[in-house]
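The block that comes next holds chain A.
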Amino acid sequence: MIPGMAAIRYEAPATVADAVNLIQADPAARILAGGTDLLVQFRAGVRQPTAFVDVKRIPDLVDIAMDAGGLRLGAAACAAAIGEQAHVRRLWPGLAEAVHLIGSTQIQGRGTVGGNVCNASPAADTTCALIVNRAMCLIAGPSGERRVPVESFVTGPGRTVLAPGELLVALWIPRPAPRTADAYLRLIPRSEMDIAVAGAAVSVTLDPAGTCTAARVAIGAVAPTALLVPAAARALVGTTLDESALRAAADAAGAAARPIDDKRGTAAYRRTVVGVLTRRAAKIAAARAENRR
Partner candidate 1 sequence: MSERTFEVVGTRPVRHDGVDKVTGRAAYGADANWPGMLHGALLRSPHAHARIVSIDTRAAAAAPGVKAVLIGADLPDTHATISLGEAAMDVRDMSHNLMARDKVVYHGQPVAAVAATTLDAAREALGRIVVQYEVLTPVLTVDEALAPGAPLLHDDLVTKGAAVGPKTGTNLAGRYEFKRGDVAAGFQEADTIVEREFRTATVHQGYIEPHACIARCGEDGRAVVWCSTQGPFVVRDATAAIAGLDAAHVKVIPSEIGGGFGGKIVVYLEPIAVALSRKAQRPVKMVMSRDEVFRATGPTSGTKVHVRIGARRDGTIVAARVSLWYEAGAFRGSPVGAGAMCALAPYTIPNFFIDAHDVVVNKPKVAAYRAPGSPMAMFAVESVIDEIARELKMDPIDLRLKNAAAEGDQAAYGPKFGPIGLRAVLDAAKRHPHWSAPVGPNQGRGFALGFWFNGGMNSAATITLGADGSAAVFTGNPDIGGTRAAQAMMVAEELGVDVDRVRPTVADTDTAGYTDVTGGSRVCFATGMAVIQAAQEVREELKRRAAKMWNVAPEQVTWERGRVLPPAGAKDAKSGADAQPLTVAQIAARMTHTGGPIVGRAALYAPMAGPGFGAHICDLEVDPETGRSRVVRYTALQDVGKAVHPSYVEGQIQGGAAQGIGWALNEEYVYNRDGVMENAGFLDYRMPVASDLPFIDTVIVEVPNPLHPYGVRGVGEVPIVPPLGAVANAMRSATGIRFTELPLSPPRVLEQIAGVDARREGRPGTVAVGA
Partner candidate 2 sequence: MATVYLPSGFAQFTGGVESVAIEAPRVAELLAALRTRFPALADQLDEMAVAIDGTIYAEPGYQPLRADSDVHLVPRIAGG
């Protein structure tokens, strides 16, 4: 026992039900996945939990499973483990890129996609890529399970739809349609280790003639949450993704952005760059889709 300090418990439940019981019984307990955000916030005094509930010993939360319908990513599967999955890299190269951009190799050995989403940072690298791939959050709680699209999961910086007693169990990503591919790009000042100043993910579906039949565009670090930008997608659908379409999508992304000035970049800079990233990501996604016969 530490003199003068209430002990913080460490719990390692073996089942989702046990985890739900723990956080329901103690609202100040925090779910510990990779810890790459939580432990930093704890150390900085931003969060003062009464218990760390380590969910990495629950098989459902660390498993990565693929079936005909799509991919189930346990919320506590670490980024490195996801990146090692060849089918993830093949089917969702943009998502794989986003996962690979989470911090350093060391951080990837800890950081999880579930934690990345739950931490609800506007700059989270995976969120945009999940959104354009129509990912769903699988949530468990005292009143059972529910599903929420990723774009609706985060409600503001550090805030999500999770109710007391609920936890994110997994992310479900449907298998992409034929001739569909994604891409994610972010701008950081260094080549690694920075938080995104702006990010953009694009998914496009092409018909055999090369016309875009469906698209999703999401942008990050330019608003309180990652944004799905339907206007940018509309600018792409029905075109052959020529320069003017890409430019229109970029403009739409810039227009949708609601950035702020902070230590990492100015609002004007973010607005400009998110358009550039959108255009470039769309181009990469299109080339990938083109190669998918």
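Regarding candidate selection, all candidates are chains of the complex that A comes from, given by their letters.
Assume a contact is a pair of C-beta atoms (placed from the backbone, for glycine too) under 8 Å apart; a residue touches a chain by one contact, two chains touch by 3 or more; residues count from 1.
Because the structure is predicted, anything quoted here is derived from the model rather than measured.
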Item checked: Among 1 or 2, touch partner of chain A in the complex -> 1
Check: In their complex, what parts of chain A are in touch with candidate 1?
Finding: 2-5, 44, 187, 189-195, 197, 243, 246-247, 250, 263-266, 268-269, 272-273, 275-276, 279
